[in-house]
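Only one protein chain is missing from this complex, and each of the others stays in its spot.
And now, subunit A:
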Amino acid sequence: MSDPVDTSSPRKKGRTLSRFPYASPHSDGGMAVERLTDDLLVEILARLPVKSLCRFKCVSNHWLALIHHPEHRKKLPQPLAGFFYGSTTTSDSYSEWLLKSPVRFADFPGRCTPPIDTSCAFLPNHRRVHLLDCCNGLLLCRWYDASAQGDEFHYVVCNPATRKWTVLPDSGKAASEVATTRLGFDPAVSSHFYVFELINAHELWDPDIVGVAVYSSETRKWVYKEKKWNAEIRIINRQSASVFLNGYLHFVADCGGISVSPCLAVVDTEGETWMNFDVPRGLLDGFIQRSQGRLHYANFQRAEDGVTIRLVVYVLENYQSREWILKHSVDTSHIFGETDSQFGLDGDFEWIGIHPECNMIFFNFGWFITFTCYNMDSGQVKLISGLVDGKPPYMPYVPLYAELQSLHI
């Protein structure tokens, strides 16, 4: 912490402090506030919500520079920088499941900080990099060594903002057994990250998840735990979004044996707490995302008249009551314009994301690939930009400039 600015001649410390008045004769703490050093200002700014911080970039050139300063960025909350997404241009035999390489990045307007190497070119010698997940600034990738043969890969967790990465040890599970691999990282809680491998049963057709292998960057070990859900849980879509929040990995899944219904499946980093509970009914599979510290669920529902379709957004109230609170509901005609009743929800609509810090939803709709933003507060619908070739998974990216011990070259 820095010393307060003292432009007077050298005095004993106590005497200097006595010069600070409590009731300032100037407007509103004029004397004390002007003596705040940059370090102290950053201490205040670091405790602001990111929305406020972005507004205060307009205060003055000095504040703008302060907020963007490389040293201060490590302490200050960062805004959404953009979305990672898959490419439709390159083709692979198993293309429908895997994200193409190189990773693609759609900038979210509002970013005026130095560019981050989101192509992950800083990763060592590789043939391919497949982006699997992105969580609070860290990326989880499959890294195919340039010299390796076939489908051999290693998991790599990296931070594009600091260009640091680490290679994970082998999990011991064959790639064919893994339904999906996800990253869990919450810097507000811990500087350590977790990687979850959801393991399928040995069935060719429609296997359900039998367990989870979790890697902890703290122990640097994988631990496999058998499932403790009280129902059969099946991944609906390998690319659907998962959420890491409150120490749990959440994902929407198919639940049940004979009669299947969608549910929210939850597992913690120890593989000890397993939960599954209902999600609000909807016309699609439902989309979950972390926003403003809460778990959000979005879907479409038919209104009481049986004709109108509504976009609905729920928030999980708590895990004990399993209650979903309806946060927002709007007729789709308002967002998409007047269309036929079952307008191409199946084919023409894709969730992209929910803004991590405000009430905005991003999606693709229509024949042409768009990047549309719907503001739940203002009701405004805006076309942000045209994605040239985008397909799921879409992952919101918020840069993390802090150095992490768990990442090393």
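Note that a contact is a pair of C-beta atoms (placed from the backbone, for glycine too) under 8 Å apart; a residue touches a chain by one contact, two chains touch by 3 or more; residues count from 1.
The definition used in the following text is that contacts and distances are computed from a predicted model.
Chemist: Absent chain per UniProt: "SKP1 component dimerisation domain-containing protein", "6-phosphofructo-2-kinase/fructose-2,6-biphosphatase 4a", "SWI/SNF complex subunit SWI3B isoform X2" or "Myotubularin-related protein 6"?
Modeler: For the chain missing from the view, the UniProt record says "SKP1 component dimerisation domain-containing protein".
Chemist: Looking at A:L284, A:C358, A:V381 or A:A402, which residue reaches the missing chain?
Modeler: Missing-chain contact among the listed residues: A:C358.
Chemist: Using the document's definition of touch, tell me which of A:I44, A:A174, A:A188 or A:V307 contacts the absent chain.
Modeler: For the chain that is not drawn, the touching residue is A:I44.
Chemist: I need the residue numbers on subunit A that touch the omitted chain, in ascending order.
Modeler: Counting only subunit A, the missing chain is touched by 1-4, 12-15, 17-18, 20, 22-24, 26-37, 40, 43-49, 51-52, 54-64, 79, 109-112, 355, 358, 360, 375, 377-378, 380.
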